[in-house]
Structures are given as C-alpha cells and as structure tokens.
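Next up is a structure, given as structure tokens.
And then chain A:
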Amino acid sequence: MDTQENPQQDPQPSDARPVLEAPDIARVLTRIAHEIVERAKGADDVVLLGIPTRGVFLARRLADKLAEITDRKIPVGSLDITMYRDDLRMHPPRALARTEIPGDGIDGRLVVLVDDVLFSGRTIRAALDALNDIGRPRAVQLAVLVDRGHRELPIRADYVGKNLPTSLRETVKVQLAEEDGRDTVLLGAKPAARGAQQ
Partner candidate 1 sequence: MSKILIRGAKVLGGEPQDVLIDGETIAEVGTGLSAEGAEVVEAGGKVLLPGLVDLHTHLREPGREDSETVLTGTRAAASGGFTAVFAMANTFPVADTAGVVEQVYRLGKEHGYCDVQPIGAVTVGLEGQKLAELGAMHESAAGVTVFSDDGKCVHDAVIMRRALEYVKAFGGVVAQHAQEPRLTEGAQMNEGVVSAELGLGGWPAVAEESIIARDVLLAEHVGSRVHICHLSTAGSVEIVRWAKSRGIDVTAEVTPHHLLLTDELVRSYNPVYKVNPPLRTERDVLALREALADGTIDIVATDHAPHPHEDKDCEWAAAAMGMVGLETALSVVQETMVETGLLDWAGVADRMSITPARIGQAAGHGRPVSAGEPANLTLVDTAYRGAVDSAGFASRSRNTPYEGRELPGRVTHTWLRGKATLVDGKLT
Partner candidate 2 sequence: MQRHLISAADLTRDDAVLILDTAEEMARVADRPIKKLPTLRGRTIVNLFFEDSTRTRISFEAAEKRLSADVINFSAKGSSVSKGESLKDTAQTLEAMGVDAVVIRHGASGAPYRLANSGWIDAAVINAGDGTHQHPTQALLDAFTMRRRLVGRDAGLGQDLSGKRITLVGDVLHSRVARSNVDLLHTLGAEVTLVAPPTLLPVGIESWPCEVSYDLDSTLPKSDAVMMLRVQRERMHAAFFPTEREYSRRYGLDGDRMARMPEHAIVMHPGPMVRGMEITAEVADSDRCTVVEQVANGVSIRMAVLYLLLGGNEPAVTHTRTTEEK
C-alpha cells in the first residue's frame, strides 16, 4: 500500500537510510521471477495481481521478467482491496484504485499477489477476501519486495525480496520509478510527536 501520500509525515525524513537501491531491487525481482517459475513448474497458469499502488508496478516488472524467462506473455492485473479493509471505520473513506482482472479471469489459475511491503498482513487478508468475490483460483501465493515483520494475522509470503527486521518505531518506504521517479527502499524513524499512525 501507499506509503508516500501521508500528509502528516515528512516525505523524506532526513534520517531515512536506503536499505535497497535500484540495482538491488532489479536483482531481487529477477530472483523472485525465477523462484515463481521453479515453484509453479513453468508458470503456465500464473496470473500476477498487484495491490495498488506500488504492488501493481512490481507485478508488471515481474511479468516482464517472467516473460523473458518463459518466453510467454504472463497475464498481469491489479486488485484494489480498499473496500475489503478491516480498518475502514478508522479513517475517512479513501479514493478507490483500479481493479483490473486479466481477460481470462482467475478461475483455476495460480494467482500470485504482489505487494511492496508485508507488515501486519491485514492488506493480504483483505486481498484474499476480494479474490473470493472475483473467482476461484487453483492456489494463491504472495510475493513481496520487503517483509518487515510484525504480523498480526497468520499470513506469510511465498516470495520475499528482502527480510528487514524493524521496530514499530521505524517506517519503511518503497519508492518506484513509475510513481516516485526512482527505485529505492528507505528505512526511517517515525516522528515521535506524531505517532498516531499505526
């Protein structure tokens, strides 16, 4: 999910330090693509669904890499989970992002959900519910760029770009060229006085 557009947070905390740079991100995506091919035995029936905003860009990049490896076009789409969130009542409603399911649908296929950061697991729980209303995949797997820990639900990722042990006082920010002009993952400290965020 978005980490950029929080108006209460300095977009570029001075003490934020990069933990992944552009070449690292490219490398881990390549690795994840290979892992998918390996675990899905050729990725014939894989559908990649990115969770907006940055999960969608990551899914597209993964699709390109899979296409290079397998020489086949891999269906890629987006899955907005806003209306399935369990914290809707805790905030004003958010603008919706696009849900775009590839033409052949997801029934009987291996859906790989793609997100930038895995944290509490609640986003993925919402995504599983959303999938349920769209079709019945053969199986669902999860790929994330960063797993920062602190799970609140029994959810785990199948493909992890980087495991990043963090404290709850820290923030993890993923920036991608498509949205932010550059590729990087930043680890920063949460401003203490404004600690109302989860």
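If you want to know what made the cut, all candidates are chains of the complex that A comes from, given by their letters.
Here is the rule we use: contacts are C-beta pairs under 8 Å (C-beta built on N, C-alpha and C of every residue); 3 or more make two chains touch, one makes a residue touch a chain; residues count from 1.
It should be emphasised that the depicted structure is a prediction, and the values quoted were computed from it without experimental measurement.
By the touch criterion defined above, chain A in this complex contacts candidate 2 out of 1 or 2. Residues 1-9, 80, 83-84, 87-99, 116-117, 119, 129, 133-135, 148, 171-172, 190, 197-198 of chain A are the ones touching candidate 2 in the complex.
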